[in-house]
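Please read through the structure below; I'll follow up with questions.
FYI, not all chains are in this one, though none of them got moved.
Letters A and B name the chains as they come in the text, with residue numbers starting at 1 for each one.
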Amino acid sequence: MHETVAASPWSPATVVPVARGTTSTPLPGDPNTRFGDMYVIDDPLTEGPSATSPAVGRAQGFYLFLSQHELAAMHYLSLVFTAGRYNGSYIVIQGRDTIPAKVRELPVVGGVGRFRGATGYGLLRMHSFDSTTKNAVLKIDMYLNNMK
Amino acid sequence: MHETVAASPWSPATVVPVARGTTSTPLPGDPNTRFGDMYVIDDPLTEGPSATSPAVGRAQGFYLFLSQHELAAMHYLSLVFTAGRYNGSYIVIQGRDTIPAKVRELPVVGGVGRFRGATGYGLLRMHSFDSTTKNAVLKIDMYLNNMK
């Protein structure tokens, strides 16, 4: 999951702000983020962490900073596959991302196509983070049951 | 599902924009829609496609254009029944709507009342679309398990 906050000539931003919280105090650890901020994302998904690793799909959805005192966001996300045996199928996940934590568990709430009726969870980890641009590479491992 | 974008004296708009994406490029096929746009809807649900067909409830929720390169939205929707044997019950669905596709599958993520514990999916199809007003009639067929 390749999240590009700062656009460059060869890579457009994959995240856009759509709403801003109205409190005056930023969250701890990030002076530009406030309780209530909302972002929409469409991040490329690749097999491995390199940007040139084969594309498997997109992570599309939004996240919301919903904690007053912590740098924590809620993800409302679909993992949409565009290649391989899951091409055309997607998983819906919805869960909390306590950003400083090493591993974040996100429950699966639904699925479509080959993931119809699937249950389970994902484990999200930061692979790399550029503190200047805020661009990030995230790793997500999915554990699924009841697949077709 | 009767979606009225353009209000008329006999029919108010059933969809309102609440947030706008900040990218400058519109999505393919619609010059007025951008990545990140968010709309809240409260559409009448009727048995058949005619506006005078018996009312069964409302489709209430929001959708978000979450693809950078495709005219695709994510629905976060409740189908709330206000008549018949499901009066007072509702189903929660959450899924991706690739607008040019003929059939879109949307997973059920929860239910209440007679739909408590229900699982399954819906198939969404465009029944008719007025390209001038953008008003649309959509058909949704629900396939449910574990009902009371």
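General remarks:
We adopt the following convention: contacts are C-beta pairs under 8 Å (C-beta built on N, C-alpha and C of every residue); 3 or more make two chains touch, one makes a residue touch a chain.
Since we're looking at a predicted model, the values are computed, not measured.
Shown chains number 2; the total number of identical copies in the complete complex of this file is 3.
Convention: only the chains that are shown with their structure count from here on.
Averaged C-alpha coordinates put the centre of subunit A at 24 Å from the centre of subunit B.
By the touch criterion stated above, subunit A contacts subunit B in their complex at residues 12-14, 16-19, 38, 40-42, 58, 60-62, 76, 78, 80, 90, 92, 94, 109-113, 116-117. Residues 19-23, 35-36, 38, 64-69, 72, 74, 76, 94-96, 105-109, 119, 121 of subunit B are the ones that touch subunit A when the two sit in their complex.
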